[in-house]
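Written below as structure tokens is the structure these notes are about.
The other protein chains are all here in position, but one chain of the complex has been omitted.
== subunit A ==
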Amino acid sequence: FVNKLQYLARIDRARALTAQTAETDAIRFLVGTQSLKFDNQIHIIDFDDENNVINKSVLLHDAGEIWHISGSPADKAVLTTCYSKTSESRVLTCAAVWRMPPEWESGNHESPDDSSNNPQTLELLCHLDNTAHGSVACVLWEPMGDGKRVISLAENHVLLWDLQESSTKATISSSATLEGKGQLKFTAGKWSPHHNNTQLATANDTAIRGWDLRSMSQIYCIENAHGQLVRDLDFNPNKQYYLASCGDDCKVKFWDVRHINEPVKCLEEHSHWVWSVRYNHSHDQLLLTGSSDSRVILSNMVSISSEPFGHLVDDDELSDNEESQQEDKGKEPLQDSIIATYEEHEDSVYAVEWSAADPWLFASLSYDGRLVINRVPRALKYRILL
């Protein structure tokens, strides 16, 4: 059994990748393609862990090319996409909630010679109507929520939607608008899983802003968080005040939002824009970043993780001392480090994502449509677990 397994899946040009959040049994990723000329698709990549086989199913997404995709945390058949729509020689990015047809799972695996097999179409649940607000950058589901609330970031607006009648109707429950000088278009956002889901972080230009969703007001603002555009954010799933950000200055920065003057830590491993940063859902020392230098870097940030840093010996561990001593020797040099740099991609990597089902598995997607599934190195996995 090989330590670092990787599987390639070929898709057409694609940017949007998400793990199927509500699915906790199967390792499943959703990829949205990007094509202006022909119908866009959503590829459902199933990874069979036991047989090491990738199964791919395709659903048709005929609304337009997909820029962002995210799955509902409650219903694994429901997802949102941000897609661009061309009308009257204007390009507008819209957002919609979709439901996968129930039959997709029943043996609709695309086979290469079976191109005539017409893929099924996504069932539209509702539009998140944004004609008044401009292009949508991304749609965020309430983390671990009941799948009833989403936030969309449209230009400089934050819109909180309530999905009603089994997601077929969306109404804006509250909204906020960022006003001021300079570039105010939101580029990324993240709904904080802490504080009872009342906080949101957004990025526009070089600034990171925090929002209180109850009052829809700004609670903090990290000006000049990055030297250039901020591309992505992620909250530490276990430490409520910590978040990671990445941007065009090739850096990944870690912030404690209580002390916004200085980043807690700064990584400069990439040599081009960093497009995506993701904390592992359960072991927050593991951090995944993808960059347009076509590299994916898995780093181990022990010092700012929720794991006890340094040396902690349990009493029962002391009892069988000889064994534990040996273990300690192996354990101690766990320090902030780059675990691995994955260079399988040949084009810019725009999205990286951890699997929702298996915390040791992740996928990365590059522009040329290559999806690579990798595992956390086994040695490290056992070190973290044991």
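The rule is simple: contacts are C-beta pairs under 8 Å (C-beta built on N, C-alpha and C of every residue); 3 or more make two chains touch, one makes a residue touch a chain; residues count from 1.
As a convention for this text, contacts and distances are computed from a predicted model.
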Answering from "Vacuolar protein sorting-associated protein 51 homolog", "T-complex protein 1 subunit delta", "Mitotic-spindle organizing protein 1" or "PIGQ acetylglucosaminyltransferase": the UniProt protein name of the missing subunit is "Vacuolar protein sorting-associated protein 51 homolog"
Taking the entire complex into account, which one of A:Thr24, A:Asn52 or A:Thr86 touches the absent chain?
A:Thr86
The listed residue (A:Glu142, A:Asp234, A:Asp249 or A:Glu353) that touches the chain absent from the view is A:Asp249
Interface residues of subunit A toward the undisplayed chain are 10, 12-13, 35-39, 84, 86, 89-91, 115, 224, 227-228, 249, 271-273, 292-293, 346, 348, 367-369
